[in-house]
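Sending over a structure as structure tokens; questions will come in a sec.
Note that one protein chain is taken out, while the other chains of the complex remain in position.
Then we have chain A:
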Amino acid sequence: MSISENLYKHAGLVFPAGAVVLALVFAGQIDPYLAFVATSWVIFGLLGLSLDVVWGRGGLLSLGQTAFYGLGGYFGSVVAINLAPATGNSLIWALPAGAAFGALAAAALGYVIFFARMGPLQSTILSYTFTLLLWSVTQTFKLDVGEASIGGDNGMSNIPGIVLGFGEDAEPLGPNAAFAAAIVIAALLYFFTRWLMRGTFGRIVDCIRIDAEKTELLGYDVRKYQLLNFAYSGALAGLAGALFGLWANYLNPSIFSVQEALLVPIYVLVGGLGTLSGAFLGALAIGALSFFLGGGAVGGQTTLILGGVLILLVLFLQNGILGGLGNLWRKSLSDPNEAARNAGAVKIDSTVLGEILQDAAKDAGPAKNMGTDEAFKQFGGVIPVNKVTQTFTPGKPYSLIGPNGAGKSSFLKTCVGMYKPEGGTVTLGHDDITHAPIFDRVRKGMGVKNQKPQVFGELTVADNLWTAAFARTHDTDKAEEVAAKILSMLGLEGQSGVQASALSHGQQQWLDIGMVLCLAPRVVLLDEPAAGMTNEETRELSSLVRTLAKHTTVVVVEHDMEFVRTLEGHVTVLHQGEVFAEGDIETLRADDRVLDIYLGRSEHV
């Protein structure tokens, strides 16, 4: 690996570290007034970081970050006013209190958003109105807590400064030292956040952003991760707010204003969405811009300029400064997706597969039956699943066939939990799973492959498999081992470092199937797995499905009759949401009624 590639890989570590050292050197030299103002840029950068965590990584555009920032500021300051005089040091009170309160507020709002499974638009609007609501409430909110006095639109004063020393005669830091302290705090939080986002937690948060449905189909409780991520961003914002209170010695409701809230996405967009460090660069750029424009005719219109800047950013500069530079840099490096072009055809070795499945059975227990009893699903006047009673057992693959609109996919979706049935029950083994959330069904042993290949395009092939394996094993090393086995079975070792989006359609199908196998499912549901595959690939798939059926229960929805014939299993014909005929494929081929509904002739149509 060349120096350039190595540096690119660690850019998020090397450059911020350099910037911190540089900033600390400057902190001792610059004019105290500039140091004072620049401290606020660092604080705004932290606030921007909190948005980048939830938006750039989590995928939710939250316009409520200033709400957590303000709440953290108020709460942290109230605690500091009352307790700091006893110790001298104000940071140990204000920062944890602000972070805790910000996290709590974000968790409360996030609970409503994520556990109700609100749409993205609903979530964004709710977070925005949360900020606006706080703005109007705090105008008249008056409360005395010990020494602290929250005075509605008069604000709260007497907040102690940034005090590092302990004891009664500890003095607040001067502007330059306070600037240095803010830099150190921000750096610690940035490096911690980076570590968190590069670890397992960050990986799953990334997966949820890319494809929340697939992440849940791997057995992750998506809501929990979203909530934790949101609460963490609330903690960052709250801590930034508390630091702001100490810096300004004064807070008022304008902290919740639209003008404040508007700045946060600007910081993130200027620096580069999803880059984490970009938020600081954005805050620095915008802060320096307003500072050097000064007061005067132009500087007085900062709000106007910023509004315009946001519009231009959205229209013309989607990746921000760091994103744009990163793209340029990447072009000069060798393409890691090169290997995707050299991939050969997938060849399934049924002995290897058999061993993997036996291993899986050791870990996850014996295969389970899946059954439905009078399952019923209705959309207005259409009834795609009409009182279907079926039992699926291991041994032979089950195929569901039927003309377009027969209700095959709807039946499968009802089993998976994407559709909630209006009547009847669905059972997995001995559990009634009719009302269980999707991730719970997956944890109980259901493995699902939807019609379109669902892979996490931004992740490498190996990481895709690892994420799936980790969902079951909850153990980094074990997941590595399982993923490596499946990788070699698929024959994709040469492509392990390739981004999944660079693979061909057929390879993505195989990768998706591989991810399902990583889960060691006890029941496998496949929705049109042969769609878009070559004849050769279809043959391999058939052999895989037959081997799979020896160890688990397999249900396949399929259009390709030739493929269904090669499976040599049990076939169920669905028609207008009901079970129309059952048996093996030869019997059904001889059945005139089945031919009628496929060809659209005579009275059975």
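Heads up, the rule we're going with is that a contact is a pair of C-beta atoms (placed from the backbone, for glycine too) under 8 Å apart; a residue touches a chain by one contact, two chains touch by 3 or more; residues count from 1.
Simple rule for what comes next: contacts and distances are computed from a predicted model.
You can't see one chain of this complex, but its UniProt record names it "Branched-chain amino acid ABC transporter permease", from the set "SufD family Fe-S cluster assembly protein", "cytochrome-c oxidase", "Branched-chain amino acid ABC transporter permease" or "ATPase".
Contact with the undisplayed chain is limited, among A:92, A:164, A:306 or A:484, to A:306. The chain not shown here is touched by just one of A:140, A:351, A:404 or A:535, and that residue is A:140. Listed here are the chain A residues that touch the chain not shown: 61, 112, 116-122, 124-126, 128-130, 132-133, 136-137, 140, 258-259, 262, 265, 269, 301, 303-304, 306-311, 314-315, 380.
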